[in-house]
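One protein chain omitted, others in place.
And now, chain A:
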Amino acid sequence: MSVPIRRRRFAAIALASVVVLGAAAACGDDSDSGDSGSGDGPITLVVDVFGDQGFGYEELYKQYEAEHTNVKIQERGKGLGLGDYNTRLTQQITAGSGAGDVVALEEGTIVQFYAQADKFVNLADHGANDLKGNFLPWKWEQGTTPDGKVLGLGTDVGSMALCYRSDLFKAAGLPTDREQVGALWPTWDEFIATGQKFAAADKKHKFVDSATNFYNVVLMQVAGQGSGYTYYDKSNKMVIDQNPDVKTAYDLTTKMIAAGLSNNLQSFSNEWNAGFKNGTFATIACPAWMTGVIKGQAGDAAAGKWDIAKAPGAGGNWGGSFLGVPKSSKHQKEAAELAKFLTSAKGQIGAYKAVGNLPSNPQALTDPAVADSTNDYFSKAPVGKIFAAGATELKPVYLGPKNNAVRTAVENTLRAVEQGKSAGEQWQAALKNGAAAGK
């Protein structure tokens, strides 16, 4: 091919300038967003949350925007599972960019961020210490690093109850009144015995949704009453093979599976969701946030069929979150104010009304809007009374930095038991894989 020289030279210069411009544009990208807040125009605060139902903050955002006309709030992450959310957040925090201005930190993962506390704003610098009395003491403690930095302010706690299908109970000849149902199972062993009665009368439905859900609730409860930690002790040493609470919870779960009570559904899977819709199981262990999950998955068709009773054993906590502000935020002061607002008594009551997340604020817990609340979906059960009763007496359970990885490894062995493998061998596998995952 032969091109006139002049044109060729022009092409070379054009190409060179494109390359240089491209590089310049790529470098210039970051600096633009930096000063968007320094002018008088409104600033945008990004809030990162997770879970199918989100955190129920929509109304609160509107209220906050009305009171602070210079602030616009944008939420991300509704519908995202905790695992994916946490992976992304870890990368963003480590990279020092990309995270929201306010980010949700879940109970099981916040410990992991203690090691990166320098990447978060110490909320004590924004007056958080004055708010200490607004949180249950153990919740406050969980949100604070061992050296006293305030990493996150508590949102909700996962106080436990047991959700059950009263229509299935009735068909199986069991009591349906929530007081009487709660009286059926003072302990988990009696819960399993009740399940066997149910199974004898009803061959079509299973008693419990899944082994893993059952196990997590039992473990958090047993550990709360016992050692106060699960797979890691409080100095972050792996103790899965020494902590008797883990073994107790594991054995109770395999006993439940052996009694044929589990519907063998993997939690949060499509099949689990279909199980709610098709009503294939009669009970599910119910931290406060689970009520929102049930309502979302079972839908209107099952309204009034579900009810809530006291959980077996002595109460416990599973889940619940915190709000923190990463140092990468361009508007740390405003973000801290927003986090304080969302975790205030008013904010927590708003979230409770929206999705049923139980407040971690003692004032909010005793507020009539929570304490006297009933849930129409759950046959008008006095959910405020049932959940709040446990929350104030809860003993916290310490979760180590790689808690989620170890938990997944142990849960997998329980699924293998559900699939017919030997419980004894799987317990050995749980010890081995759990220790490997937590390395």
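The working rule: a residue touches a chain if its C-beta (ideal position, glycine included) is under 8 Å from a C-beta of that chain, and two chains touch if they have at least 3 such contacts; residues count from 1.
What we mean here is this: contacts and distances are computed from a predicted model.
Chemist: So one subunit is absent here. Using its UniProt record, which name fits best from "Response regulator", "Phosphate-binding protein", "Cellobiose transport system permease protein" or "NADH-quinone oxidoreductase subunit D"?
Modeler: "Cellobiose transport system permease protein"
Chemist: For the full complex, which residue in A:N70, A:Q180, A:Q242 or A:S269 touches the chain that was left out?
Modeler: Hidden-chain contact among the options goes to A:S269.
Chemist: Taking the entire complex into account, which one of A:K305, A:K395 or A:K421 touches the absent chain?
Modeler: A:K421
Chemist: For chain A, which positions touch the chain that isn't shown here?
Modeler: The list for chain A reads 1-2, 5, 8-9, 11-12, 15-16, 19, 81-83, 87, 90, 93-94, 112, 115-116, 264, 266-272, 274, 278, 280, 401-402, 404-405, 408-409, 411-413, 415-416, 418-421, 429, 433, 436-439.
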